[in-house]
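For reference, the structure I am asking about is given below.
Removed from the display is one protein chain of the complex; every other protein chain stays in position.
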Amino acid sequence: MKVLAFSHSMDLALELVSAGRELGDVSLLVTSDQEGRINEVKGAKEVLLCKGLDSGDQEGLVELISGLASDYEVVLLASDRRGRELVGQVAHRLGASSAVDVSSLSVEDGKLVVERMTFGGKAIAVEEMSLPAVISVQKGKFKPPEEGEPSVREVSAPSIERRVEVIERKEKPKVGVPLDKAEIVVAVGRGFRKKEDLKLAYELADVLGGVVGATRPVAADLKWMEEEVWIGISGVRIAPKLLIVVGASGQQQFAAGIMDSKVVVAVNTDSKAPIFEQADYGVVMDLYEFLPVLTKKLKEIKGG
Amino acid sequence: MADFDVIVVGAGPAGSVASYLLAKRGHTVLTVERGKRPGAKNMFGGRLYSWSLERIFPEFWKEAPVEREVTKEVLGFLHGERGVEIRLSTRPKGRSFTLLRAKFDQWLAEKAEDAGAEVISGFKVERPLIRDGRVVGIVAEGDEEMEAEVVIAADGALSFMAEKAGLRPKLSKEDFAVGAKEVIELPKEVIEDRFGLSEDEGAAQLYVGDLTEGVIGGGFIYTNKESVSLGVVMRIGSLASKVSEISTAMWEVTEKFKSHPMIRRYLEGGKLVEYSAHIIPETQFMRGVKLYTDGMVVVGDAAGFCVNYGVTVRGMDFAIESARAAAEAVHHALESGDTSARSLSKYQEILSSGMLREFETAKKAVDLMEDERLYSSIPKIAVETLEHLFLVDGKPKENLYSFLRKEFSEEGISLLSALLLGWKALRSM
Partner (left out) sequence: MDIAVLVKQSLDVQELRVDQDTGKIYIEDAPTKAGDIELNATEEAVRLKEKLGGKAIAIMLSTGGASGKRQKEAREALTRVLAMGLDGAVLIMGEGAEKGDTYVIAKALAEEIRDKFGLVLAAEGSEDNFSGLLPARLAAELGWPYVAYATAIEVEGDHVKVTRSLEDFEEVVRVKFPAVISVTQEINKPRVPKLVEIVKAKKKPLDQKDFSPPVEPKLTIRELKVPKVERKQIVIEGDVEEAAEKLIQALKEEGVL
């Protein structure tokens, strides 16, 4: 099977090569602004270099990719915003099937079978796609290949009338992360004896680059924190990479809200607390002793 | 000209029934519900006595989303790890059904809509619109005014409508009990097996004992089709000073109830799908409520037509009947072009000749439930007496009379007052 891949981000492009190799030979499209990183491309059959097109030109990319795609069964794009913007347009131009944010892909009976999250992360859809297919691949699912020198072939830029004109581009200021989008969350429960003590959790969150959330009693009843940070079945459902639950027993209410977390750590003095059944790593210890030490050690690592 | 003939505030059973009846008779009706959907904010009244709704929709259970018909009544006494259950199997003439409010209220609201009422959910009404001492409409969130010939306040126990129209005094927290409810999912067959039910049959089980630590209150379990509704009611408004203390206490008592060996076996393997805590009106405060004023009537919980038995609450049947009476009175008022208090007093007249008598009887039972000994001494004595009767340990047995005397005197209750309590119980039934 022949696969055409492209991403605005060279890092993601390398992941796409790896994903594409699960299906067959990969041709990676490289635009003029990416030319300097061509030698990082490993594992692709060939690199298609378009010296006349910048990756900022979305209309040009739709045209170019749609034109090249007639020689391929599958087009792989990245799941960043500009990648996703291309998927539907390219697919429709080709009369192809489409899917975004795909986490796995395989071929069965001449159809492409992909998996992707749907319903706000509550379900995984297994989708059967007819060929040709255009998909965007979830970030971080595939490791870039380390070997295999591709050949380089130049392709020419399309000449079309542009209807979208970029007039300005500026860096974004960094903003605070909402709880449900945070990658690292420290969740606090009733194990904290008073509001002021929550600073132990904030210090831990700071060193990890995470945010602090709370159980229902802390947020809704004691009002130590805003209700917006209440994690649970009727509060916010979170899906961080790392969740550290401190001083919370793990009532079912709360448990339902943390289900989607990747790695869960629990710190609680009560070894029988249900939270330990919902955790990957449990520390049966007084949070007032454990947290300062953990924060200090993390600081040492991050600082060094 | 007013925007609507009638604006109904609240789409619970009372609000929807009033809306339905008035829309059906050709009046323009706007029904405004605060919850996201009708039923979304309701929790109690997991059991409906059918008599009042049957008058409006004969054999409604064939169509309405009811769960099971109650044919098993259980009264339980819990003491420590031990417990006694008294089980009555019955098929009473006055039928009653368990139901899930989220579904049931929506069904009733749809009936109102189909009859022509405009039902709008997710919208908060702040207060009645009052001009020259007369209710002429509502003020909705964002200070929006909407006029009606008659307003029907069906906004539940806390009824700000009634309060702000001067129909009832401002309430303090002593006027309320607090309830917590969970819905726990279990397979249909498991429910029928554990509760001894055949298909469509349901159980209503009430429990008192030391789980509430002497506070008036207790636990309940109602069986639905594929879940049980379980909860705790406690009169703790006067005991706790902070909301957080109350909700933490409710949580703890609910957990204690669920983990009692006698209760746990009903729930094993179940899945918690819903938890909510709510405020429940006490019956006492309703003395002093007026049911109507110029341009407005009050129905259902808002009017205090709700009996709190300490352990459980009965209100839906009264709510529906009061709405029927109110709709009748409002219809006549609209027809005659006179929506003054004098004209709307017909509402109270209709109630007086019917429902109010039944309501008074129901409230008598409450007097019995007011006796705090029912929540402490009686469960203990019941459990220990039965234990005494059934205990065989090879040692000579004390006779029952002297055992009972000892038990009662430990609890500081004379046999005479125990008998009186029993007699009061019988009289109130």
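Every chain is named by a letter (A and B) in the order it is written, and numbering of its residues begins at 1.
One rule holds in what follows: contacts are C-beta pairs under 8 Å (C-beta built on N, C-alpha and C of every residue); 3 or more make two chains touch, one makes a residue touch a chain.
This structure is a prediction, so every number in the text was calculated from the model and none was measured.
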Which displayed chains the hidden chain touches across the whole complex: A, B
Please pick, from A:Met1, A:Ile38 or A:Leu298, the residue that touches the omitted chain in the full complex. A:Leu298
From the listed residues A:Met1, A:Val107, A:Ala157 or A:Leu242, report the one that touches the chain absent from this view. A:Leu242
May I ask you to list the residues on chain B that touch the chain which is not drawn? 3, 30, 32, 37, 118, 120, 123, 140, 142, 144, 146, 271, 273
Could I get the residues of chain A that touch the absent chain, sorted low to high? 56, 59, 62, 80-82, 84-89, 91-93, 95-101, 113, 117-130, 163-172, 184, 208, 241-242, 259-260, 262-265, 271, 276-285, 289-290, 293-294, 297-298, 301
